[in-house]
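All protein chains of the complex are present and in place, except for one that has been dropped.
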């Protein structure tokens, strides 16, 4: 009989003042369920970030910026840990909202939403965003749109880079400074999109859906190796994973942090093994899914990996 | 003390050969949890479909066409029960795949994905799609693309309508026949999009991201009343709900069938009450969420409502 | 290459007035995700109920009786489709509450629980139970306890059978009439248990935790074949499955309807394949899990199987 199992489970004993990296290592020695998976995610993400040959993709779905996770993403960009970012339009909208000085607020999910409506507060689970933020957002973004050359055609990436030049901080700003492309295939599906529709009522600049895709595909064809950290599912996950389908390559590293479940069939909850059947990730790819809320798993993952890379 | 509760729970007693509508009515008299919510969804969807003033939106996310739910959607279009369809690119891709004669197959989720890769089978949970389907898809769609007028600009809706003319059945075909617009904001994020990238390597037709948005917004501004049936979340849910944000209106009827959960903060799992705070649905809107797999809840919902509407 | 996949997916087309069995058959031809699993559950449950050699176990966890599912269970007992019932104490408490003429009521989960407390209403998600039901319950059950022979020792099964003699309808009553044993290992963990503690303050009758286990184990040892329908997880699921561990047998049929998920490691969400490694179910057992709310899946499952067995 071949060896059928690996290391024994080590019971966790908490030591006060443990660093996050130390606690994750203890979770790894326990090794079970999503705690064990989180340790494996740290292992894989560390190897991915240390691999000089790997092009690093980051998928950002879910309402992560309103939840304070935007700072982590912006910092990863600044530190050179993201080469390609794919985001929902909502996260970029809220990134702009914060960058122009508006704030999201702690609220509660157990409330009267009609009263909130009367108070001009928009709710995102237990986070509140006053309407005035969107009013300021409108003024800011319409000003930017008005600077686009009339009758021109522009890619989504370029539009977002343009915005990043005018924000003073945050994801779009840091991406612009590091010349990192930010893809947002469904830009229409966001406040940015609604504002653009408003702008387009009286102006004519074409947003070309496919203008930035050749640059992405070039990256996929030329990448010696590649890795993806996927926060949530949706368009960012699918768009990143499918980008390898037309190439002879596949992702070599893949980590997903998701609260979805595989048995519903949707891509958002699909296992990364499923992605092997398509060739989105390679047969030998190091891949792990951590099920849970990314407002917990993302900070831990990044804190543990940054701790490991401290002395590089 | 005001009346604090409603009808008593009636224990369910199964009668053999019950129709779906009869069983759902029994679930309504039981009235608890998602069984009770499914009954309420039937009530609301019936009123929505019977309301001649209501513009009817349908959001289609999740891998529903590979799961055999495409037939339900195509039939709802044919019967005039959908005025606006918003879909992920994946569902439309698989709709085309079926329309051109390829099939999805029953498989298993407990398999070796590397072996599937070697056998050229792509897996969607427990559904298998052989690669040859995508080869046939490529030939079909490239032919369509090649008929686009060189150097022209086209909207996503028009591109999809163009495809619907060439398919002989299914969602896109029926939508074309009924002149129903199909919106797919993230068209790039699909096999249709990858094929379009390929086409754009040697051809130049611009897909204008925003060209079809005025028509959508017109519908939203002019709708006397409106309702939405949302299958899954993602771009379709958000794009439909946000479309009312720029208008003085909100949805009057809203039903969502989702497997997500609200506490993760993402829009896909958000309650419809949350949508009230934003004004996406009206303060008085009739709205219900049924948590569960739409491969179960969608057929039941539609079967029960069609049964009720049989004698109209 | 061996045949790698099974039947093609058949798109669902709803016909008004479809019976539940017809709709489930259509779900089976679609064959995907939990809709496909529900069809398989119907297939397996039908074979299990038709198998004259099979001893039939039923596990009842979750707040199913307050949700109107108790009627289904009581009817299955009356029809001879359950040989052994294992339940949580809560379901039996609510069965008694209904049997003595009290009712559960339709309420809402979006409420002020402190106000409910002031109104003497106990909430079970969106079901309300007024305190007065527990007052009536107390009078009823203390009367029964008072009839127990002083200084005697009694098994949990016998105590429940004793109660079933005094109720006029419901699960315990029907089980008593059909001489079906009802196991409730954690009887203390329920209102029945709290009332028994009260009784035991001034009386002395010993409830022997293990007195009914030999009868259960005898059934497991002597069963030619066996099957289990598990609604929810918890003690009922584990107690049923573990009962085969001391025998050379294992369950030949197993169906679980659960809203839990496997990746958290708990037994409630564990797959039935996991049960194969332990020998709780046989290597060749027909087994399926349907993920979702049992207030939807249980009525459908039973209605479809009863329809199939109508003409026996």
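Letters A, B and C name the chains as they come in the text, with residue numbers starting at 1 for each one.
We adopt the following convention: contacts are C-beta pairs under 8 Å (C-beta built on N, C-alpha and C of every residue); 3 or more make two chains touch, one makes a residue touch a chain.
Given the structure is predicted, the values throughout are model-derived calculations rather than measurements.
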Options C:17, C:50, C:117 or C:177, residue touching the unrepresented chain: C:117
Of C:37, C:127, C:144 or C:254, the residue in touch with the unshown chain: C:127
Touching residues on subunit C - with respect to the absent chain: 61-63, 66-67, 90, 109, 113-114, 116-117, 121-127, 153, 156, 185-191, 193-194, 196-198, 200-201, 206-211, 213-214, 217, 232, 234-235, 238-239, 242, 245-246, 259-270, 273-279, 283, 293-295
Touch list for subunit B against the chain that is not drawn: 32-34, 261, 263-265, 291
Where the missing chain touches subunit A, by residue: 1, 4-21, 23, 26-27, 29-36, 38, 63, 65-72, 74-75, 98, 103-107, 110, 116, 119, 121, 124-128, 130, 273, 291-293, 295-297, 299-300, 302-303, 306-307, 309-310
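Everything below uses one rule, namely that only the chains that are shown with their structure count from here on.
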Chain with minimal offset from the mean of all protein Cα atoms: B
Label of the chain whose CA centroid is most distant from the centroid of subunit C: A
Superposing rotation of subunit A relative to subunit C, computed on C-alpha atoms, to nearest 5°: 180
Subunit C against subunit B, contact positions shared by both copies (same if over half, else different): same
Averaged-CA centre spacing for the pair subunit B and subunit A, given as whole angstrom: 25
Length of the line joining the C-alpha centres of subunit B and subunit C, rounded to whole Å: 35
Sites on subunit A at which at least two other chains make contact: 261, 263-265
